[in-house]
Structures are given as C-alpha cells and as structure tokens.
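The structure follows.
Missing here is one protein chain; the remaining ones are kept as they sit in the complex.
Chains here go by letter, A and B, matching the order in which they are written, and residues are numbered from 1 within each.
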Amino acid sequence: MNPVLNSALNTTINPGMAPVATPFFFYLLAGLAIAGGVLVITRRNSVHSALALIGTLLSVAGLYLMLYAPFVAAAQIIVYAGGIMVLFLFVIMLVNIERVSKERRFNRIWPAGVSAACGLMALFVFAFVKGKALFPDRLMTLRESSNTQEIATMLYGERGKMGQYSFGQYTFTFEIASLLLLVAILGAVIMTKKKM
Amino acid sequence: MNAPAKDGTQDVSKPWQSEKPYLDSNELIINMGPQHPATHGVLRVILKLDGERVLGTECVIGYLHRGVEKIAENRTYAMFNPYVDRMDYVAAVSNGLGYCEAVEKLLNVEAPPRAKYIRVILTELNRIASHQLWLGTHALDIGAMTPLFYTFRDREEILKIFERYCGARLTAHAFRIGGCQYETYAGFEKDVKNFLTFVAPKIDEYEALLTTNRIWLERTKNVGVISAADAIALGVTGPVLRASGVKWDLRKAQPYAAYSDFDFEIPVGTRGDTYDRYLVRMAEMRQSLGIIEQAVNAIPEGPIMAKVPKVIKPPVGEIYHSIEAPKGELGYFIVSDGSTQPYRLRVRPPSFVNLQALDIMVRGLLVADVVAVIGTIDIVLGEVDR
Partner (left out) sequence: MPNFVMSYLGSTVTPGQAGNQFWALIYVLIIFAGVSVAVVAMNWIERKALAHFQIRLGPMRVGPHGLLQPIADALKLMLKEDIIPAEADQFVFWVAPLIGLLAAFAVYTVIPFGPSQAVSDMNIGILFMLGVSSLGALGIVVAGWASNSHYPLIGALRSTAQMVSYEVAMGLAVVSAVLMTSLNSTGTGTLSMIGIVQAQQQQGTWFIFKFFPLGLLAFMIFAIAMIAETNRAPFDMAEAESELTAGYHTEYSGLRWSLFMLAEYAAMIAVSSIAVTLWLGGWMRPFPNLLQAPLWEFTFSLFPGLTFLGLAAIAGVGTARMPSHSFFRIQRIGLGVFASLLASIALLLLLIAVAGRSADTSIAARFSEGIGYVYWFVLKVAIFMYLFIWYRATWPRYRFDQLMRVGWKVLLPISLGVLIATAIVGVIIS
C-alpha cells in the first residue's frame, strides 16, 4: 500500500477508513480466502465445503473493505454469504439428509479442470502485468498522487455515486437484471407447485 | 384402515396397515407416541403424512386400561362407587352421578329432591371445572401459555368447595346410591354464591384473551370440521355434536336429577370447527352458572337419602342410563343377575366414542393442527381406556 496514501489519510478527512496494519491483514485475509478455497474442493462432506466457502466469502468481503469499497463488502456479505450460501446449505441438506456418500475426489476429466485453471491464472497474470493500461476509465483507477486533497475527493467525494449510476446512466442494465431475477423467482415458484 | 385378520385377531406388532403395502415417495408415517406433551394422557396416534398434510390417523389406546369393568363384576354396587370417579378423573362427580342414578333405576328408587338439587349443584360445578381444565390445556397446546394458570387458579375454588363438602378434591365420591351421604356443610350456599360472583368475570377474562384474538382465530377457525351428519353417524355427543349444529343435550332431551326444574339454554354452533367448539364450551360454562344460581337459591328441605336397603341386591334385569357429562353422553349399562355384584357393567365413555371422530377431523390438515384437534375433542384417557 502506498505509504503516502496511508499517512496522508490519517490526518485528512475521514481517517476512520484508513487501513490498520495493512500488510498483516492483507496476508491474513488473502490466506484465509485461499485456504477456504482449497478446503472447498478437498473436503468430502458437502457441508464442510459450504462452510469453507462462507469463510472465503467473508475474507473477500474484508479485502473489499481494505480497497475502500464498503458498499461492495456489505453487499457481498448480505447477498453472497447471507443469502446464496444459505440456499446452498438448504439444498445440500434437503437432498442428502443421510451421510453424504464418499465419492472419488478427483474424477477422470481432471486434465480439463487443470487446464481451465491454468488459463484463468494466465489471464490474471496478464492483467497484473499490463496494469492500469487495461482499464482506461478513470473511475477504475486509483491514481498515484501526492496531492492528498485530490485523493480524498476521488475516494469519498460525490456520495451516492453508485445510486446515481444505477438510476441514471445504467438504468436499462439495472432493470434488465431485476427482470431476470423476477423471471427466476417465478420459475422457481411454478416449478415447485404440484398442481394449480 | 386397520382391518382385523379373518380370525378376529389384530397384528399389533405392525400397527399400520395401509391399503397399499408401500408408501409413495412423499408419504411418511409418524408416531405421536404415548409420551407426548400434547396428547392429554397416554394416547398414541399414528399419522400418515403426505409432506405436511395428514392423510389418515390411527389411535392406539389401552395404555391406561385398568380393567374397571371387570373389577365391577367382583365388587358390590356400593363398593364399586369409588371406582367410577377414576374413569373421567377430571369431572369425577359426573361419573358418580351416572352410576348412582343407573343403580337407582335398577332398584326402582328415586333420590329425594334435596339430594337431587345437591347433585345438580355439584355436577354443574364439576362441569365448569372440567371446561376450565379443557380451556387451559387446549390453549397451551395452541401456544397461549397464560390461560392455563388463570383457569387452574379459578378451578381451585371449585375444588375447595368439594373438599369442604366431602373431603376430596378431585375424585370426590360425592354421591351414594339413593342420594347423598353428607349433608351440605354450614356455609355451603354462601360459598357457592361467592363462587358464582367470583368466576363470572373470570370467564370474561378468558374470553378477552382468546375469543377475538387474531392468532387464536386463525388457529381454530375451519380447523377440524365435522359435519352434523358425520357426527351423528359416528355417535359423537357432547359439545362436539352441539358445535356441529345439532341441538341435543340429555339434560333437556331426557331430563334426570332435577334438571327439568331449571331454565337454561343449550348453546349450539354452526360450522363444527374448533372455534365453534370453543364458543360452545364457553357458553356452557355460563349456562352452568345460571343453573347453579337457580339451584342454590331453591334447595328444598328434606332427607338426603332415600330408603335403600343396606345390602343392595337389585332384581334381575338390565338397564342403560346415560347422563350429559361435560364431555358428552356418559352411559352405564348394568346387567344384574339378582346378586349383590353386577353381572356385567359396561360404561359408554363419551371420549372413547368422540375419539373416533379424530380421523375424519384431521384429514387434510397440517401436523400442527392434529394437536389442536385432539385438544378440542376434550378426551380424558382414563375414560377412553377405563
């Protein structure tokens, strides 16, 4: 983390968002996320995998907080950890009430899985190396700057930017997404009704 | 649902025998075992469920069977009198009334008017006590914890009156063949009148808690409906029958023990659901208060015991006599062979017959309603099993 950013923000507006002991927490959260991910794919018991996934999601939410995105962190907790994972657990428990049968952990199409993971890794390395040149839009960049006022405005100015974009520039996208969710809900309700 | 085998025996090792030998993938057989907080005694109900809906039930009874009817064949008529209280132990005095009147009919004697009035007062007090216990436990099953304590506290007054009269609170053995043994104690009328003024606002209190409560209405309306035709066909009597719209009360239809002297109404329901049964029993409590008031103001003077021989040996014959117990028609069928002990004594317990209606009432309901319906039929296992 940029030491200029770190020390400057401790004295300007909203010092409460300054990260504390950044390297320690970063490595802790990232390590937890990775450990959770490994546990997800290696546990035999589905419920253990789901719990490990919850741990991963909460660690990622913490990482979002460190990136000055509290709203995304909260949305991650509410939607993903609190909603989707509960749904996962429901499904696991309702479908397999007795002890989950132990299957072979790695089945025969594992080369395809490994190559897919390598492809993804290559994409991440490419993005990391190319850096900011890949994302020319100003909002996605945290510019290095020694002007603390400018940094603070970038980070905290214009509150409600997300709301403005959702209902302004990107309204159509927003509505399409909500329509999709509505269709999914209706489909779920219709599929589970036995007879009308 | 559970047909006996050809030679009349039943296979009780597998108490569930459905028409098909297998269950659908959604069907489930659940046992509401003899030990359960909500079955009002040791009743075992086997439920066949489709998911959450009840497809059918079967009651397994007999866990409280004590052989009372067999015991009766080895006791003299007077010796058997304390046993009848133990059948419906909640409303013990009604059992005694039915038995004593049945034997009196067999002997062709009639209790003197004073004894009849005392019997009516005590039996109606017992009716109120039984309904109060029913209300407390029924509300507890549905989830309202507080009416239980209120009704039990108010029931204490009735039990105190019984204790002062005959020494026992619950299984009172208050009546004798031919009348009553004990004269009313000094202050009996005052106690009863105090009780009447004490309990009338309490009944209003119970109603205020439950009758218009939205949650109570949702839990009891249209739950456990039984039509009048079904009720009559099954032989259901008591408040269950009256809530289905049939105006049949033995106190009016075949009056016994001075009931014809009193002026009271018979509350009747319309739909035959749990809520109507609740309303009918609350109204019955108030009617009982009216009867007691009329009786206690007009107790005639005179003897309390008729001329009954010391050794009771009824002539050969049989008799069936029934009364309106708080739970329904309680009947005694006594066959006498001229000796001091009955040849056969058969009790027609109201709870036993009413329990048959459970199956019809819970079809299509949810599991949580089964508990409510068992409560609303108001069964006492001592009576069902004898």
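We adopt the following convention: a contact is a pair of C-beta atoms (placed from the backbone, for glycine too) under 8 Å apart; a residue touches a chain by one contact, two chains touch by 3 or more.
For clarity, every value in this text was computed on a predicted model and none was experimentally measured.
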| item | value |
| --- | --- |
| Touching partners, among the displayed chains, of the absent chain | A, B |
| Touch with the omitted chain, as defined above, among B:W216, B:Y275, B:Y332 or B:F352 | B:W216 |
| Of B:V109, B:L196, B:I266 or B:L366, the residue in touch with the unshown chain | B:L366 |
| Residue, one of B:N74, B:T146 or B:Q356, that touches the chain absent here | B:T146 |
| Contacting the left-out chain in the complete assembly, out of A:Y27, A:F71, A:F126 or A:F167 | A:F71 |
| Touching residues on subunit B - with respect to the absent chain | 30, 32, 37-38, 52, 139-146, 148-150, 153, 209-210, 213, 215-216, 218-219, 366-369, 371 |
| Where the unshown chain meets subunit A, residue by residue | 10, 14-16, 18, 20, 45, 47-48, 51, 54, 70-71, 74-75, 77-78, 81-83, 85-86, 89-90, 93-94, 97, 99, 159-160 |
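The rule is simple: only the chains that are shown with their structure count from here on.
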| item | value |
| --- | --- |
| Where subunit A and subunit B are represented by their mean Cα positions, the distance between them in whole Å | 65 |
